[in-house]
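Notes follow the structure.
All protein chains of the complex are present and in place, except for one that has been dropped.
For clarity, chains are labelled A and B in written order, and residue numbers in each chain start from 1.
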Amino acid sequence: MKHLKAINSKASRLEAEAESQKHDVFALQSGRDATKQPHIPVGCSLAFFPGWEVDSAGGTAGLCQPAERDLYDCYADCFWPAQVPDHLNRYPDWSKKCAAATQDWRNLDVVFP
Amino acid sequence: MKTIASSIVFALFAVHSQAAIYLATYQGELLTIDDATYSIVKKTKLRTGIAREMILMPDKKHVLLMTNQYSGIEVVDLEKGEVVDSWQVDTPSTRLRPTSMAIDPTGRYVYTMTATYTKKVDRWDIGEDKLAVIDLTSHKVVREELFPKDKKPDSFGMSFRVSPDGKSLYLFGSSVLIFDTATLKFSKEINLEKPIYPGMSRVNFIPEIDPHDSPDSVTALFQTEDPYVHKRIFGLAKFDLNTRTFDFTPIGTTVPGKNEEGGMSNVRLSADRKSGYAVASFGEHGDKTCQFWSFDIPQKALKSRQDFTCNSRFYFSSSHDGKDLLIFGAGFEIGVYDAATLKLKKTVNLGYDVTMAGMIVLPPQANQVAAR
Partner (left out) sequence: MHKRLLRLTSLLLAISSCALCQEASAQNAPPQDVTKETEGGIPVTDRLTIAKCGGCHQADSHGNLTRISWIRTTPEGWQEAIKRMVQLNGLQLGPNDARQIVRYLSEEHGLAPEESQPVRWFLEMTQPQTEAIPTPAIRRACASCHAFAKPQSWRRSAAEWNLLKNMHIGYFPLSQFVAFSAHGEHAADPNAPKPKEPVEEALAYLSKTYGLYSSSWSNWRAQMTDPDLSGRWLITATLPGKGKYFGAMTVARVSPGEFTTQATLTSIQDGSKVELPGKSFLYTGYEWRGSAKAEPYGNVRQVMTLSADQAGLQGRWFWGAYQEFGFEVTAQRENRDITILGTDATALRAGAKNVQVTLYGSRLPADLKADEIRLGANVTVTKLFSVNPTMAKLAVDVNEKVIPGKRSISVRGHTVPDAFSVYDKIEYIRITADTALAHTGGAVGKKGYVQYEAHAFSNGLDNLPNTADDVDLGPVTVKWSVEEFISHNNDNDKEFVGFIDSNGLFTPAGDGPNPQRRLQADNIGDIWVVAKYAGKDTATPDPLETKSYLVVGVPDFLRFDQPEVGSK
């Protein structure tokens, strides 16, 4: 059962992880090891320019504030093709209804390709 | 009396036109912004879409833009505020994606890096990167050459320049790659690894277009580290486009950063080229703070610093007279800061999100005004 699996004890979690996870640390653990990389919650993009859901530290503090400031830069060259419409292919006019995303963001569309 | 007065006014207008700032928007327009008031004085609708790159042409009367969706090239007459020429470099089945442009001194040819992505009926073919020359008169790619694979720059965003004699193409990055413009073949590499002293760490040199740079050289901020105590410093590097020589002026200690580039922005020069300005970013993510640094170039000294509130992403530029420092990008605002005090003067709301094509700052030009 999926939800119960998510809280298996740490030992079996570590078993399931590949070598690449060696450096993951879960936020619950106290005493951070400076050599460990943050665990980015699954579902977040790992493209950190500075990031979509999270920045490279696994939080939101490093993202553009507000995110709408950055939104069209994300869209035009397609930095986050799984989260933001792609200007180059399917949605060339996505920014047309809204000149400054921070101000006119309510005119944006959510799309389902 | 009236007639004489108006003709004097007319004559004055004919000699000197206002400086301007140009920014591209996500509405597919080029904005002309008054350098003194920062108000939008003209909006030029582009024909082929949203501008991804733009460059001032050598005559300083036209701007060349590249739009994103079909790699459209557009030439805008700045005075008329109109697109006077436009075409698409891509075809329905190929994407060339020209990246980074340099225009030769005659203003006829654009040098750029292209990919060749070909959409076949049932697949994509991805070709090798090439150097290409586009003839702005015929609209055609007149020459292209495979980019040497082992010299591929490893940083995103390169900087091209053409030498004043039109014979050499320079690609700036962690080294300077020199290509012959007639054949587009690689001819020489200038290694920037030891700029000042043997053992100094590698330097990245990616100049931007600063109107206060002389036409024969490009200036950029560089950072390096000595091989003994590993102190990281920054300074100004100047590359002479004719003699191909570098001149390094170390200035001060730099901001510690995660990677070699550290936390320093590009540099902007004052009109008299004696002062320089840069933005230093400290810390990461939410703890990031920004400071303007101003430095005296002849004295090789850091003059002053001032904190300011900065966003995660921004671009740094300056007004034509060097009196205003400008923070813009990722958004619709321009933060105008006084270069002397490094303090915020005002925040301009443009009402349009600007693209990553950057800002063109055009100093006052001698221009003909259309007869009344």
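As a convention for this text, contacts are C-beta pairs under 8 Å (C-beta built on N, C-alpha and C of every residue); 3 or more make two chains touch, one makes a residue touch a chain.
Treat the numbers as computed from the prediction; the structure is a model and nothing was measured.
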item	value
Chain not shown: contacting residue from B:Ile126, B:Val142 or B:Ala182	B:Ile126
Residue of B:Gly81, B:Gly286, B:Gly351 or B:Pro364 in touch with the missing chain, whole complex considered	B:Gly286
In subunit B, positions touching the absent partner	95, 97, 115, 117, 119, 121-126, 154-156, 174, 193, 202, 259-260, 285-287, 309, 311
Interface with the undisplayed chain - residues on subunit A	1-7, 9-13, 16-21, 24, 26-28, 39, 41-47, 49, 52-54, 57-61, 63, 65-68, 77-86, 88-90, 102, 105-106, 108-113
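As a convention for this text, only the chains that are shown with their structure count from here on.
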item	value
Distance between the centres, which are taken as Cα means, of subunit B and subunit A, whole angstrom	30
Subunit A-touching residues of subunit B, taken from the complex the two chains share	25-27, 49-50, 52, 68-69, 284-288, 311-313, 330-332, 350-353, 355-356
Complex interface listing, subunit A residues touching subunit B	50, 55-57, 59, 61-65, 69-73, 76-77, 87-88, 92, 95-96, 99-103
